[in-house]
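Notes for the one structure printed next.
Only one protein chain is missing; all other protein chains are in place.
Letters A, B and C name the chains as they come in the text, with residue numbers starting at 1 for each one.
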Amino acid sequence: MSHKAIILGASGYTGAELVRLISTHPSIDIVALSADRKAGMEMAEVFPHLRHLDLPKLQKIDEIDFNRANIVFCALPHATSQAVIRTLPADIKIIDLSADFRLRDPEAYEAWYGKPHSAIDLQEEAVYGLTEFYRDEIEGARLVAGTGCNAATGQYALRPLIEAGVIDLDEIIIDLKAAVSGAGRSLKEMLLHAELSESVVPYSAGGKHRHLGEFDQEFSKLAGREVKVQFTPHLIPADRGILVTAYVKGDPNEIHKTLADAYGDETFLQVLPFGELPQMKHIRGSNFCHLGVAGDRLPGRAIVVAVLDNLTKGSSGQALQNANLMLGEEETAGLTLAPVFP
Amino acid sequence: MSHKAIILGASGYTGAELVRLISTHPSIDIVALSADRKAGMEMAEVFPHLRHLDLPKLQKIDEIDFNRANIVFCALPHATSQAVIRTLPADIKIIDLSADFRLRDPEAYEAWYGKPHSAIDLQEEAVYGLTEFYRDEIEGARLVAGTGCNAATGQYALRPLIEAGVIDLDEIIIDLKAAVSGAGRSLKEMLLHAELSESVVPYSAGGKHRHLGEFDQEFSKLAGREVKVQFTPHLIPADRGILVTAYVKGDPNEIHKTLADAYGDETFLQVLPFGELPQMKHIRGSNFCHLGVAGDRLPGRAIVVAVLDNLTKGSSGQALQNANLMLGEEETAGLTLAPVFP
Amino acid sequence: MSHKAIILGASGYTGAELVRLISTHPSIDIVALSADRKAGMEMAEVFPHLRHLDLPKLQKIDEIDFNRANIVFCALPHATSQAVIRTLPADIKIIDLSADFRLRDPEAYEAWYGKPHSAIDLQEEAVYGLTEFYRDEIEGARLVAGTGCNAATGQYALRPLIEAGVIDLDEIIIDLKAAVSGAGRSLKEMLLHAELSESVVPYSAGGKHRHLGEFDQEFSKLAGREVKVQFTPHLIPADRGILVTAYVKGDPNEIHKTLADAYGDETFLQVLPFGELPQMKHIRGSNFCHLGVAGDRLPGRAIVVAVLDNLTKGSSGQALQNANLMLGEEETAGLTLAPVFP
Partner (left out) sequence: MSHKAIILGASGYTGAELVRLISTHPSIDIVALSADRKAGMEMAEVFPHLRHLDLPKLQKIDEIDFNRANIVFCALPHATSQAVIRTLPADIKIIDLSADFRLRDPEAYEAWYGKPHSAIDLQEEAVYGLTEFYRDEIEGARLVAGTGCNAATGQYALRPLIEAGVIDLDEIIIDLKAAVSGAGRSLKEMLLHAELSESVVPYSAGGKHRHLGEFDQEFSKLAGREVKVQFTPHLIPADRGILVTAYVKGDPNEIHKTLADAYGDETFLQVLPFGELPQMKHIRGSNFCHLGVAGDRLPGRAIVVAVLDNLTKGSSGQALQNANLMLGEEETAGLTLAPVFP
C-alpha cells in the first residue's frame, strides 16, 4: 500500500532532504509541498538538485487539501509550527521537525524559546522522536516531535551511560562541532562562505543553546534526578555533520561496553571497537551514527565521540524513520543509503 | 535472479563508490573484493563509511575464485588492468574502469600512455562505455571500457552538436573544472588540503591530458573527419564533481534544441531551459548530468555547460549503468539516488 | 611626512583590506572611517581581525570632517559613490573603488549599469586605475577609478598582447574563476557556505557581466578598433583570488615573450617561465599577479593564465598602489607583503 505524504516548509534544507530520502522510499508518495514565500514555483527552481523528480508545485499551506494525505512532515520554523499543526485534521499523522513539541514542560518551552506555548494540549500529546529510545510510543503516536540535531547527537553518545549509571552525572561536558546546514538556508553573515571557511566559531556558549532544554529533560528523566550538562557548540567549515566529543568520568571499558551492548541490535547506531573514534565525513548523507569511546591517561576518565549527519539522522532521516514506525512500514525503509564518501 | 559481482581494486575511491551504489542495487551481490596491498583487511578499515555493510574481506587478486561471479568491475590502475583482465575466465563479463581499453587504436594508446598495449585483442573487443551512445554494443559486450570522467563530461556537452553539425568543428574549446577525487586516493602534494583549498590549479594544459585521446577518437568518428579540441583542465577545491564550460560557434538556440532533443528521453541527462546553466553541487553523489546552453553577446557563439559527479556518472555509476545493460537488468537500477545537497 | 586618509564604506571587505594594508604603510594614517548603517560602532566589532589596531570609530559620512585628510578611499557601492564624491572638497585626492568612474563613456555607463551617470564631469576627469598602464595620469590625478577585479585580471593577461598585435583580436575568450569575496559581504543565497562549498557556479554568462564594459573600453582603445571578448565568470569555493584562463590565437612563444618583456620591470607582475602556469593560492593576501603562458597542441593557439587576489591587487592593493603614486610616495609602499601560503 502506498502512503500519501505532505511536506510543509519544503523550501528549506530539511524539506529538501525529506524529498531526497522519500524519493527512494518504496511506499511513500509526496502529494503536496508547501513554501509560503515560494508558492507557485517548481521545487526544481528552489532546489535544482531535485529536478529529475516529478514533484507537485510549491503551494501556500492554506491551498493544500490535507484529506489527500495520511502523513504530514512539518518542517516549518518553531512557533509557526504549533500554529499550523493545531489546524490540521485530527486523523492525520504528523511529524514535526521544529522545536515546538520537543519539550514536555510548558514552562521549559517558554524559558528556552521566549514565549508561551500556544498549543499545550498538543505539546502533551506529542512523543519525543528519538527513535531508538521511544519506539513503542512513536508507533502509536499521532504527533511526533523531531529532536534537535545537536540534541540527538549528544543523546546517542550519553543516554545508555546515564541510564546505566556508569558515569558521574555531575561532570558531563559536551563539546560539539556542527556543520553549517544545521542553521538552515538562512541569510546570516556568519553563514557566508567568506566568513566561515577556514574558521571555527564557538556560539551559544555558556549554557545558552536551546538544545540544552532537551538534554535537561531527557537526561534528568533517565537518571531520575536533575542532570545538567555543560555544552559548547562550535560552527565548523563543513556542510553536513555533527561531531560530539563528550567528556565523562567513569570506567572507559565499562562505558564502551554499555554503549556497545545498548546499540548492538540497532541498524543505524554503529559502535566502533574500543579506542577507535569516528570521523565526521564517514556518515555524510546517511542515516548512520558512528560512536567511539577512548579512555584517558587520567584514570576514570573517558571521551565518547558520536557523529551523524544533521540533515539525515539529525532531522529528516529521523523523521522518515519515525514515519515508517507510525505507518507500520519497515523502520529502515528508504534509509539504508550508504554515506557519500569522499 | 541475483548476480554475483567482484570488484578488483576496491581500496580506491571508484571501488568504494561501486560498493556504495551496489549496496542499494536490487539484484547484485558483491562476492569478492581485491586490494593487493591491503589484502586481509576489512573494507571497513579502509573505508569506515561502509562499516554498516556485510562485505567480504579484501583479498589479493590471485586468491579470488572468479567462477563464483558473473561480472567483474576492474578498478585497477591502467597497464595493471590489461595484465589482469587477460587472465580472467572467458565467460565472465567485465567492466574496466581504467584507461586501458578506451582507445581503439593501439598507436593512440601508446602515444597517450607511453607504452605499447599488451592485450590488443581485448582492446579490439572492448566497447566504449559511454552508455547513452553505445547502448546496443554494451548490451552484448563481454568487455566494456569505462570512459574517462573528464572525457564523459565533455562528450555529454558536445556529441549531439558534433553529430548534428551545428557547431564549428575547428573551434571547440573545453575549459574544465575538476574536483579532487578524480585523482584518486593518491598521496600527491597537490592533493593535500593545505595545497588545494583556496586554490585553482590548471594542469596538463596545452593538449597534454590523456583524455584528449578519447575526445579525438570519439569526436572524429562522429564527425567523419578529424576533430581536435582545445582542452584545459583545472583542479578546484572540491571533492566530487566536474564542470565543463565548452566554448563553441554556432546558433545558440539550435545548439540548445539539439541537446534537448538528443537527451529528451534520457533519465540521467537533464537539459536545463535555454539560458540557464547548471552548478556543480547540484549533482553531487548522483548519476545525473545537468546541461545548459547560453548564447553570447557575440552572434554565433555559445557556451555549453555540463556537470556530473566524477565518481558516479563519471566512473562507478557509469560502470553500474553498463553492468545493468550487460546483465539484462533495468538500466537505472541502483542509480536513481537523488543528489546530496547541500 | 605623514598623509591623512579617510576610508568611506569601511564595513565591507575592500574597506577592511584597505585598513589591513595601510596598517603597515610607513606614511599614511587613517583619520576617519565611515559606514552609515554601522556608525557608532568600533571597527573591531565589525571586523574583529583588526582589533589590535587603534582606529577611529565608524561614522556617518556627513559627520566626517574632510579637511583633516588629504586622501579619500571611497569603497561605497556604485551610484552611491558618484553622489558622495561630487560633494567632497575640491583639493582632496580620491580613489574610488566602485564601478562609477571606470567607464569613460556616459552611454556605456548607462548601458552596463542601468541608469544615467549623475556626475559626468567627474567621469571625464577620472583616470582609469590600472596602475602599470596609467602611471603618469595617476600621478597627476585628483580622482582615480579603481578597476573591476575581474577586469584587472583579464587585462594583465591580455593588454600587452593586444597592444603588440600578437594575437587574433576577434578570437579572445576569457574563462574566469573567482573566489567569493569579490561579491562582498552581502547576504545572498549563492554566497552561503552551504551553497558554494563543493560547487562551481557559472554566472553572468553570455556577455552580461559588467566588467565587459571595461574590457571593451580598454581593449578597443589599445587596438585602435573595436575588440569584443567572450567572457564567462565562475564562482568557486574559495575566499580570495581570481584565476583567468584566456584562450588566444597567436604564436605561444611570441605571446610569452611579449608578456615577459612588458612586465620585466614590474614589481607586482611576475611572468613564469614558458609553459608554467600559476596557481590561485600562490598570491593569496598579496599584491602580486602571477602570469603564465602555455602553447597548445593545436598550432597557433595558446592559453594565458593570470592570478591575483581580488581584494588586494584586484581592488584595495591597487588602490593603495595608486594612492602612493598620487601622494608622491614609493609606489610599492605597504604592498610588498608576501602571499600567505598555505
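Criterion: contacts are C-beta pairs under 8 Å (C-beta built on N, C-alpha and C of every residue); 3 or more make two chains touch, one makes a residue touch a chain.
These numbers were taken from a predicted model, which means no experiment stands behind them.
Of the listed residues C:Ser23, C:Thr80, C:Ser204 or C:Ser220, which contacts the missing chain in the full complex?
C:Ser23
For the full complex, which residue in A:Ile303, A:Leu320 or A:Leu337 touches the chain that was left out?
A:Ile303
Taking the entire complex into account, which one of A:Ile92, A:Ala164 or A:Ala294 touches the absent chain?
Missing-chain contact among the listed residues: A:Ala294.
One chain is left out of this view; which of A:Pro26, A:Gly140, A:Gly206 or A:Gly264 touches it in the full complex?
A:Gly206
Could you pull out which residues of chain B are in touch with the chain that's been left out?
Residues 13, 180-181, 185, 187-189, 191-198, 237-239 of chain B touch the chain that is not shown.
Considering the whole complex, not just the chains shown, which residues of chain C touch the missing one?
Residues touching the hidden chain, for chain C, are 13, 16, 19-20, 23-24, 47-53, 181, 197-198, 239-240, 267-268, 270, 272, 278-279, 281-286, 288, 290, 336-342.
Can you list, in ascending order, the chain A residues touching the missing chain?
Given the touch definition above, chain A has residues 173, 175, 177, 179, 194-202, 205-208, 212, 228, 230, 232, 234, 236-241, 243, 245, 247, 275, 277, 279-282, 284, 294-298, 301, 303, 305, 307, 342 touching the missing chain.
Rule of thumb we're sticking to: only the chains that are shown with their structure count from here on.
Which chains lie in contact with each of chain B and chain C?
Expected: A.
Counting C-beta pairs in contact, which chain pair ranks first?
So the pair of chains linked by the most contacts is B-C.
How would you label the chain A and chain B contact, same or different, if same means the shared numbers make up over half of all numbers there?
Over half shared, hence same.
How big is the gap, in whole Å, between where the Cα atoms of chain B centre and where those of chain C centre?
Centre separation, chain B to chain C: 39 Å.
What's the distance between the Cα centroids of chain A and chain C, rounded to whole Å?
45
Where the CA atoms of chain A average out and where those of chain B average out, how many Å apart are those spots?
Inter-chain centre distance comes to 36 Å.
Multi-chain contacts in chain A: which residues touch at least two other chains?
Expected reply: 13, 181, 197-198, 239.
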